[in-house]
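What follows is a short report on a single structure.
Complex shown without one protein chain; remaining protein chains in place.
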Amino acid sequence: MFKKILIANRGEIAVRIIRACKEMGIETVAVYSDVDRKALHVQMADEAYLLGLAPPLESYLNIDKIIEVTGKSKAEAIHPGYGFLAENYLFSKRCEDEKITFIGPNSKALRLVGDKLESRKTMTQVKIPIIPGMQMKGGNLKDFEEQAEKIGYPVMLKASAGGGGKGMRIIRSKEDLKSSVEAGMREAKSAFGDESVYLEKCVERPRHIEFQVLADNYGNAVHLFERECSIQRRHQKIIEETPSTALTPGLRAEMGKTAVKVIQTANYNNAGTVEFLLDENGKYYFLEVNARIQVEHPITEMVTGVDLVKSQIKIASGEKLPFSQEVLSQRGHAIECRIYAEDPENDFLPSFGKILFVNEPSGPGIRNDSGLYSGIEVAMHYDPILAKLICWGENRESARNRAVQALSDYAILGIKTQVNYLKDLLSHPEFAAGNTRTDFIPKNMSDWKEKMSREELKETALIAAAIQSMDETSTKGKMIEAAGFDPWISLGKWEIGA
Amino acid sequence: MFKKILIANRGEIAVRIIRACKEMGIETVAVYSDVDRKALHVQMADEAYLLGLAPPLESYLNIDKIIEVTGKSKAEAIHPGYGFLAENYLFSKRCEDEKITFIGPNSKALRLVGDKLESRKTMTQVKIPIIPGMQMKGGNLKDFEEQAEKIGYPVMLKASAGGGGKGMRIIRSKEDLKSSVEAGMREAKSAFGDESVYLEKCVERPRHIEFQVLADNYGNAVHLFERECSIQRRHQKIIEETPSTALTPGLRAEMGKTAVKVIQTANYNNAGTVEFLLDENGKYYFLEVNARIQVEHPITEMVTGVDLVKSQIKIASGEKLPFSQEVLSQRGHAIECRIYAEDPENDFLPSFGKILFVNEPSGPGIRNDSGLYSGIEVAMHYDPILAKLICWGENRESARNRAVQALSDYAILGIKTQVNYLKDLLSHPEFAAGNTRTDFIPKNMSDWKEKMSREELKETALIAAAIQSMDETSTKGKMIEAAGFDPWISLGKWEIGA
Amino acid sequence: MEFEFNLEDKLYKITIEKKGEVYFVDLGNSKKEVKVQTISPNCLSLSIDGHNQTAYLADAENKKFVFVQGEQFIIQEKESAKVRKKEDEAGLIDGKQLVFAPMPGRILKILVSEGEKVRKKQSLAIVEAMKMEHEIKSALDGIVKKVNFKENQMVDTEEPIMELEQEK
Partner (left out) sequence: MEFEFNLEDKLYKITIEKKGEVYFVDLGNSKKEVKVQTISPNCLSLSIDGHNQTAYLADAENKKFVFVQGEQFIIQEKESAKVRKKEDEAGLIDGKQLVFAPMPGRILKILVSEGEKVRKKQSLAIVEAMKMEHEIKSALDGIVKKVNFKENQMVDTEEPIMELEQEK
């Protein structure tokens, strides 16, 4: 097993990986950009190194610098987390050349599955069902226009190199094509350092179903069942759950087998996710392989009892899979809510700045993966994800109710978040009924504004504010920004004549 | 299902019960003594009523007052938690008379199992193995002396009415008998309002193994496997785990069957625990039934996936058991550490006062049941239990390592706790090897003092203190007690001339 | 004691009197009896007419952030409540349109230059924050009167990126 691992990431996932390492007795090395000096992952690691300025290309995407720091810190392996360099085969290749273990798939498999177009080709050869669309990346605009016509609008624009909705857009008419393609390419470039994009037939009202897979370095592979990620805003997942309300045991088994076949066809190792679209007729299409630990991995951990990050590390260190498919099972139901620094009342525009105070929910069946603390600054340079609230329950209903309660306790003061939006979404009768398709949000939440209950909560808020102001004026001194959490100001009673 | 439940308890268990109710859509009523005005359970409940002064007899043991408040608040049921009135059959009888649902066993069963002596008789009749000892409570001292001689020293003194080590003592010689019996009676009186005690043969070097049982109101009963609670200080459990390293599948099944038989023999309903002693030869003896939700219930919840508190409420409301024995199974391993306000460096004397700051651990597989927050006062009138740290892992080793890590993050400043003692205990090779018997602590921890690592931690502490003092003097004002957490002092920068 | 708070562009008058433990709060349309436990400077445990509520609070400049049951409210004292110059339905201020960034960020592209004619829905600029791009489109047919920023400059939501004039 490794003695020391470098985590080439930030935020909640870096924190989660560091925790796993500590429990395994592995030393950890954190890296950070200058705006992340006070980030939680930096505090928690045994060592931490500054990479550079905030822009990703100068820090978390800076391969040379990261390799240099790995050498300096004598780390034997690198865990890339998700996003940033996680699915960059050039980086994993570089690690291989430098004799550093990349905790993820081998660079050949990574290159194949990372190239959405290549993998589409390969998979058709072994009869994996795929969505009709371009077999190669688009060149000039004319090229895209022709292809779009051929496939027929609406079409889906996708980044060949990446996932997570980056660069992704539905294009409904020729007029939108130019700006969409250009913006998509820019987003793809800044997110993955590769601007290639392509078009696919847009499957209407699908469910997004993905299967978690683990494969060791000896050809053994198992799936850990599905995650349904149909609740998306602008192709960005915001709520995930498992099991899916749409799968019968039969369909689950069949899709699971297909997922394992995809992985083995690609000679893929370590943890991966095979994404499918499930259409209204129960027909499923292979979409792509996400060659990384995913944001939503905790819901799988909670229902299967398998620690995916520890499994990644063990597999990377050469261990065999400790279990076979038969012993794996799902218990209960888990739901993840992604908490973003966004303003749901203002078209979900990103919100950043200082978090004055945080109260994170806790209790039985509640897991909260976050990198937050009172006083932390949310930087504008990175993904707006702040935390992940994962709730487990004996069944879907109890998990859902638990999540609603937990969100009610999730206070993040100072910036805007979509906590109350998530709360209303989970409480929506259509969600409660399990009618979750990728059009859920346009269909059920487009007219969203705060519930009626709000009026009464408003009153409570006003009362609280007034009473606190009253008490403040009756004691000396006035509350200041980030009461009690501004590091540069010591707290104190103002003694007269002191 | 109930619309409103009153929780006749305090601290972490009251908080845990309130959480369960909220998730079930049930309104909650808290009760509190005057020193608990700011307790977490009071904040979390929908309504809260003052019972009286701090001494239990005037508040949490005050039956009339609690019944009165139940009526006033229109609560339909009372959850007694553990301790206080939980196993007082007079209280449950009173509830029955007042047409209030007591969330626990019926008063007849409660009376039987609550009377350790009666239940010993009953169980012998159905051939449940019991420990040789008195068949009736002791009267005068002479009586005890004779019985002790007859059983043969060492003998175990036990409160007939209670559990949790209250009133319990090993008596090794005639000399100690008088003071032990007297103290035991006083403790029993103040803990359970009943001073009867009795003597039993003291089984040497046993393991303490208990089985969790659920029984509905229709005669259906299942067990949820064992908990091993052998790690005890002065008969007080401090670390519990499940599964036990001592049980073979065969023995587990046999003891489980016996546990269910005990419950059915007593016509017992709702949640209960059947305690056994397992001696060095693998022979087991029935000890007693704990007729309440137990402190250590979370470890069972984590390995079985069953929410015991919600099950209690459902059973009390008349629902049938939703599962049969066959579908229940254990997954992974869970360990609970009880965090007490005690000073391990000073003979574990209780420590109380204001908690200046708390940092509670969190992360995958970590559950922390507590009623703590920064600034809370720990009162001397109640049990010194502050919190329960429960860690789940894929196996015993990963649960143990997780617990050690979590304890390292469990900062409770201002009072003494045994966090570092627990950490060392979990790290002890004998514990790691699973050699856990009730003599573990005298045998392995009696010479406990902080590890060698301490010197280096001392340095870190001194450096931190010095640097903070330096920064304080360089900013105006001085830190005051409970920096940032004394409610009566507002935080502020001292503005010159303000 | 009296307070005037601004919450979501509405003004609220609140009068409080404290008698012993109890705060008597008059919200105009309703009166409440409130008991309070101050748990920390950021947490009040309120009992409003006997019903418990926990509120989390934090202060910034002249704002109070208050969180109750999953929802955050931003409350300002009256005098400090800021108002932006009134716009008409078309979003015009005396025939001119000020183009603001939807959120603070970096200006990725300025797609028009001063004097240029623009059509409604034409892209004017692209602002980036948190790796997401936001295209700013023209709400009218008109002329670019003034461009206040260059590409790669940072912009907030208070300063207009450019000014358009409606075609006569």
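Order of writing sets the chain letters: A, B and C. Residues in each chain are counted from 1.
In this section, a contact is a pair of C-beta atoms (placed from the backbone, for glycine too) under 8 Å apart; a residue touches a chain by one contact, two chains touch by 3 or more.
Given the structure is predicted, the values throughout are model-derived calculations rather than measurements.
Student: Where does the absent chain touch, in terms of which shown chains it meets?
Tutor: A, B
Student: Identify the residue among B:Val126, B:Leu141, B:Ala432 or B:Leu457 that touches the chain left out of the display.
Tutor: Hidden-chain contact among the options goes to B:Leu457.
Student: Taking the full complex into account, find the residue in B:Asn88, B:Thr242 or B:Ser351 that is in contact with the omitted chain.
Tutor: Among B:Asn88, B:Thr242 or B:Ser351, only B:Ser351 touches the chain that is not shown.
Student: Of the residues B:Asn9, B:Ser160 or B:Thr417, I need the one that contacts the missing chain.
Tutor: Checking each option in B:Asn9, B:Ser160 or B:Thr417, the one touching the absent chain turns out to be B:Thr417.
Student: Against the chain that's been left off, what residues of chain A make contact? List them.
Tutor: Touching the missing chain: residues 37-38, 42-48, 373-375, 484-485, 487-488, 490-491.
Student: If the missing chain were put back, which residues of chain B would it touch?
Tutor: That gives, for chain B, the contact residues 56, 166, 179, 183, 186-187, 190-191, 341, 343, 346-347, 349-352, 354, 356-357, 359, 374, 380-384, 407-414, 416-417, 419-420, 423, 450, 453-454, 457-471, 473, 479-484.
Assume only the chains that are shown with their structure count from here on.
Student: In terms of CA centroid distance, which chain is the most far removed from chain A?
Tutor: B
Student: Calculate how many whole Å lie between the centre of chain A and the centre of chain C, each centre taken as the average of the chain's C-alpha atoms.
Tutor: 29
Student: Report the inter-chain centroid distance for chain B and chain C in whole angstrom, where each centroid is the mean of the CA atoms.
Tutor: So the centroids are 49 Å from each other.
Student: Using the average of all C-alpha atoms in each chain as its centre, how far is it in Å between chain A and chain B?
Tutor: Centre-to-centre distance between chain A and chain B: 38 Å.
Student: For chain B, what residues touch not just one other chain but two or more?
Tutor: Residues 484-485, 488, 490-491 of chain B touch two or more partner chains.
Student: Hey, what residues on chain C touch two or more of the other chains?
Tutor: 38, 40-41
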